[in-house]
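A quick write-up on the structure given underneath.
A single protein chain has been omitted from the complex, and every remaining protein chain is retained in its original position.
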Amino acid sequence: MTTTVLPRVNYLNVKHTVASWLLTKDHKRIGIMYLIVVSLAFLIGGIFAALIRVELTTPLGDLVSDDTYNKLFTMHGVAMVFFVLIPAVPAILGNFALPLMIGAKDVAFPKINLLSWYIFVIGFLFTIAAGILGGVDTGWTFYTPYSSVYSNSNVLLTGIGIFIAGFSSILTGLNFMVTIHRMRAPGMTWFRLPLFIWALYATSLVQILGTPVIAITVLMLAVERALGFGFFDPRLGGDPVLFQHLFWFYSHPAVYIMILPPMGAISEVIACFSRKSIFGYSFVAFSSLAIAVFGFLVWAHHLFVSGISPYSAMVFSFLSFAVAIPSAIKTFNWTATMYRGAIWWQAPMMWVFGFMGLFLIGGLTGLFLAALGLDVHLHDTYFVVAHFHYIMVGGAIMGYFAGLHYWWPKMTGKMYSNSAATLAALLVFVGFNLTFFPQFIVGYLGMPRRYHAYADEFQVLNVLSSAGASIMGVGYTLIACYLLYSFFKGKDAGPNPWRAVGLEWETQSPPIPENFTEQPIVTAAPYGYETRESNVG
Amino acid sequence: MLPGIPLFPEQASTLAPEVDNLYFFITAVTAFFALLVVVLVVVFAIKYRDKTGEKVGHPIHGSLPLEIGWSIIPFLVAMVIFVWATVVFFHIVRAPDQALEVYSTGKQWMWRFQHIDGQSEINELHVPVGRPVKITFTSEDVLHSLYFPAFRVKADAIPGRYSSLWFTATKTGEYHLFCAEYCGTAHSGMVGKVVVMEPDDYQAWLSGGGGLSLAARGEQLFQQLGCVGCHLGDGSGRGPSLAGKYGTEETLATGATVAIDDIYIRESILTPQMKLTAGYGPLMPTFQGLVTEEGVMSLIEYIKSLSSTAGPAAPTQASAPAPPPAASDNTGGPGE
Amino acid sequence: MSGHVSPKSSYYAIFGSLMVLTAITVGIAFVNLGALNFPVALSIAILKATLVILFFMHVKYSSRLTKLICGGAFFFLVVLFGLTMTDYLSRGWFVAPGGTAGAGTQLTVGPQTPPAAEADEPDADSAVTEEP
Partner (left out) sequence: MADGLVAHVDSHEHGEAHHPDLQHHFETLGQQHEAATLGMWVFLVTEVMFFGGLLMAYLLYRVWYPEAWAEGSLELDIVLGGFNTVVLIGSSLTMALAVRAAQTGLPKATVRWLLLTMALGLTFLVVKFFEYKHKWDLNHIPGENFTFEGPHAPQVEIFISLYFALTGLHALHMVIGFGILSVITWMAHRKRFTPEWSTPVELSGLYWHFVDIVWIFLFPLLYLVDRVHQLN
């Protein structure tokens, strides 16, 4: 290992003015700017979640009014889905790491990249405005005719916010796709791409093909609500179920926008801390694409009791089972990667351990819901709530934190406390299970979701759930503390604290504005950990 | 163990054990896969732990047989679940022939149930044990969803459409009834109970409450709205006779044929011009706005009852299943 | 560094074909082909679009990737239409015994109650609303 003297200039300190941030076209800075906005959205969404959990400690609706409660879970869902999880990994970690990992100076369209951030912020502001002006109470799914005719809340403003934020997602996807096609360093062939890149590529596919459909759907909803056009209105003979088809045509694939990038990050971290190549590289790579493509074929599994044809339900159930297979392939390959590795228990790997268990439970309970006869009972109960939190919080958020902890030293040049990070991972893991496992049981008992008050016998399980949420809250707060501390006061991390392979670790931390001092040329497959040192464990 | 915490819902319908068995099966299968992976991860993490971070792993790059194996086996397992679950599903959606019919409408924020014999109740439903009950329902405003956890059935109520669900209760008692589709402010208050009774008690309950039978109320409406003026029993009126029509097929002016069922009658009342009967002009006015969803349901029930009376009996005299004599305009099931 | 350059004449030829096809599609709209009118009109539109894509947009001379992208867009459009229609087209197939259609009934007309959010008293007797 050669030690180079770090040049002082890096992308963080090259200029200090606020304008130099707000007008930056540097993908790394844009990634940081996303990090700030998304963390804010996570905090807001988390506060809503906390209020939900407090309300639900008693069966009576005694803390907040029913209308307020309805607004709480709606805005929780909207904030978490559209402003946290969809941008979290692609827009923060992807933006930061993608060009570095493929040896490019920047993404293909840096100006559009900055534009995406602004669009995102404007969408976020609209949504916040909707919240401040009284909130919105339709559920994050905006089902008509409630949303188009009956609701008295700020549906329009929220809809516009989501519509705008959608374009940010589209542009990010477009940018990444072109970048991966056209900006790879010499020698960086498709099968030398790190798996995170494959995952981002698959994600951009979904963003490009799916997001326009939600955009037009929200637009139709808005026009129907504001101008009285008829698209879904049953009074004219329109079909409210059509809205659900169009909504889920995007929103099911969107769950893969949320999980694929964290899966990619997991692949990076697991290889690095097992000191091994990924087991079955090409299977993991192609399963990302398979999930992205097959993910478009299953949306109506959210509609099994919405009045669709039973035969159609059968088709969608079948396809939902089929789409589980690529996820299975990934899971097994990650497990096999650890076999005979040299597993280094560092903070990012702790998050991976959590991810593996929780994603598994989330994914497997998806099979319960994809099973027609069972979904009739489970649909719109807390079982569904538990399922998606296991995947989205236990899987995607855990995967996001794995990636954030992995690249944090590269992003900031600073190291956080490993023991604090391990403790946080443990707290979140324990708190998480306590929060959401009881919800499977209460769901099977029949407690419907979006209930402000519930039957007495569900109380004990709900109290457990609220208790768990507090532990989780402590965990998340801890993360915020030590990461912020490390940013200002942390030890220098050095260019490659994990001794990882990959182009992003070849440059200094934090990287220079142009990423690399000289154009890298790639000559081998990724994850060559074994061949690096002779010290086989 | 904590007393008083239910961990499993009551099984109170013939469908419940079917659904629960499926649930246990999927739980067992997924638990197997979950344990397999979790145990392996834990074992590997401990066994191959390297505290120094200096060592490197063995160069293992993959194995085609393994990849194929762990693609095919989960797929086959998933297909077993799929087939089983689909069979159960079709049991759930296909109501048996001789079911006791109940009509219902959901609106913000209550459920109204209308028994054929006249009783109507709100947020409460009385049914006999051991007999299939089929509920046909719709919504007057937004989406709702009728959900009986103890019976493991639910279906969305959709404005402009009829949905149906059925169950055969197997245990007497009182069970929850929920609205499962988010419908606005008091969604969580749109709850009630279903009371499963012994058949005798049920009969007693039925006769306890007065009220016109659904068909009889339909008959009243048929007169009030002036339907009789055109739809004479012998077919001599301006509109076709409706006697004996239900369940048959009608030829439309376009030459197409349609089955005369609930939906078709509903359409005929609300948008008569949409499907004109062959041989008649577009004379019939729309009754949209003049009759409620429940009114439509009782009219349908009345027209249905005409089918059982053979011959050209004038519709006004059609004999509906005789309601209890205490026929007042005010229905009030014991539930109210 | 530019894309493909075609001779001017080929553009005029394509334009001519597009005009002819437009005339045909308008003409055919006035000829009764029974159920075929719509498929024919759609086929002509697809043909016209293909001409524009291949020649005006130079896809004929573009890379495999561009062709793949064009094909991909239409593939997913077909997925959207096709899978959604599996629902709508098969709704009529499922009729539960006893007359009322089952879960898969085609929607008819809407409710008549205005969207006032009145959780009013149960008006059991008045199945008839006031005459306007």
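The letters A, B and C name the chains in turn, as written, and every chain counts its residues from 1.
Operating definition for what follows: a contact is a pair of C-beta atoms (placed from the backbone, for glycine too) under 8 Å apart; a residue touches a chain by one contact, two chains touch by 3 or more.
Since the structure is predicted, the reported quantities are computational estimates derived from the model, not experimental observations.
One chain is not displayed; in the complete assembly it touches the shown chains A, B, C.
Screening A:77, A:123, A:159 or A:238 for touch with the missing chain picks out A:238. On the side of subunit C, the interface with the absent chain consists of residues 1-3, 5-6, 8, 11-12, 14-15, 18-19, 22, 25-26, 29-33, 37-38, 41-42, 44-45, 48-49, 52-53, 55-57, 65-66, 69-70, 72-74, 76-77, 80-81, 84-85, 88-89, 106-107, 109-110, using the contact rule stated above. Residue positions on subunit A in contact with the hidden chain: 1-2, 104-106, 108-110, 170, 174-175, 177-179, 181-183, 208-213, 215-217, 220, 223-224, 227-231, 233, 235-239, 242, 245-246, 249, 501, 503, 506, 518-524, 528, 531-532, in rising order. Remark: the residues of subunit B touching the chain excluded from display are 271, 273-274, 282.
The rule is simple: only the chains that are shown with their structure count from here on.
Each of A-C and A-B has its own count of C-beta contacts, and the greater count is at A-B.
Separating the CA-averaged centres of subunit A and subunit B is a span of 37 Å. Chain contacts: subunit A has residues 145, 149-150, 234-235, 237, 241, 307, 310 touching two or more partner chains. Listed for subunit B are residues 93, 108, 141, 155, 158-161, 163, 184-186, each touching two or more other chains.
Contact residues on subunit B toward subunit A in their complex (touch as defined above): 2, 4-9, 18-19, 22-23, 26-27, 30, 33-34, 37-38, 40-41, 44-45, 48-63, 66-67, 70-71, 74-75, 78-79, 81-82, 84-93, 108, 141-143, 145, 147, 149-150, 152-156, 158-161, 163, 176, 178-189, 191. Interface of subunit C with subunit A (complex): residues 65, 72-73, 76, 79-80, 83-84, 86-88, 90-91, 93-94, 102-105, 107-112, 115, 117. Subunit A meets subunit C in the complex at residues 145, 149-150, 152, 181, 209, 213, 233-239, 241-242, 245, 249, 296-297, 299-300, 303, 307-312, 315-316.
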